[in-house]
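All protein chains but one are shown at their positions in the complex.
Let's turn to chain A:
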Amino acid sequence: MKILIIEDEEGLRESIEEYFTEAGNICETAASYAAALAKVELYRYDCILLDITLPGGNGIDILKKLKANNYTDGVLIISAKNSLDDRLQGLDLGADDYLVKPFHLSELKARVSAIIRRKMFNGSNVLNFNELSIDLMAKTVAVNGTPVKFTRKEFALLIYFISNKGKVISKNAIAEHLWGDGIDLVNNFDFIYSHIKNIRKKIMEAGGKDYIYAAYGMGYKFADQ
């Protein structure tokens, strides 16, 4: 996968680059409007992470250029402006998704993966991981071909894990992904554990492997070790 990160804030840009760089991924970065424009004119990407406020210009204009040239790069807008207008404008202009700062890198990765999946599978939308086969449209999971019933949250969590496979995901990130921003009443995320336990149990009962590892009480990691 080829990803372009257009973000002027160095700290954030580096973190995203580091998080996304792994086997099979190529990450390029641009820190200004001019640099970003030069890159999108020359190369095509699977997904472009686009900051709206850039030195030298507005990220929305880059999006317009892409669409004017009929480039099919996936575009995810990352912005500090949580304004509905920006969001709607961005999506109207053909951005695939919109994420407001601050966000968890795992959330960003999940969103980017979803965009790339949509582009690559052309609507078939079945996600395979070893013996697991997940139909994203029908929202069903099969282990070695045997259908396994997952609840809405378990399903969402499983996809989140697979999108971030090999990464430690903090409990905060999981909670925000499943329950949204409203979940500020809990400092102990014990109830996440019950979902994870269920996922493990269901996969293993259907003959699958246990891929979920607890990471020092901070979070969980989905990996095929």
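Note that a residue touches a chain if its C-beta (ideal position, glycine included) is under 8 Å from a C-beta of that chain, and two chains touch if they have at least 3 such contacts; residues count from 1.
The rule we apply is simple: contacts and distances are computed from a predicted model.
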Protein name (UniProt record) of the chain left out of view, among "NADH-quinone oxidoreductase subunit K", "histidine kinase", "Membrane protein" or "Branched-chain amino acid ABC transporter permease": "histidine kinase"
Option from A:Leu93, A:Val126 or A:Val168 whose C-beta touches the chain left out: A:Val168
Option touching the unshown chain, where A:Ala34, A:Ala138 or A:Ala215 are the choices: A:Ala215
Interface with the undisplayed chain - residues on chain A: 9, 11-12, 15-16, 18-19, 80-85, 101-106, 152-153, 167-168, 170-173, 176, 179-187, 190-191, 194-195, 215-219
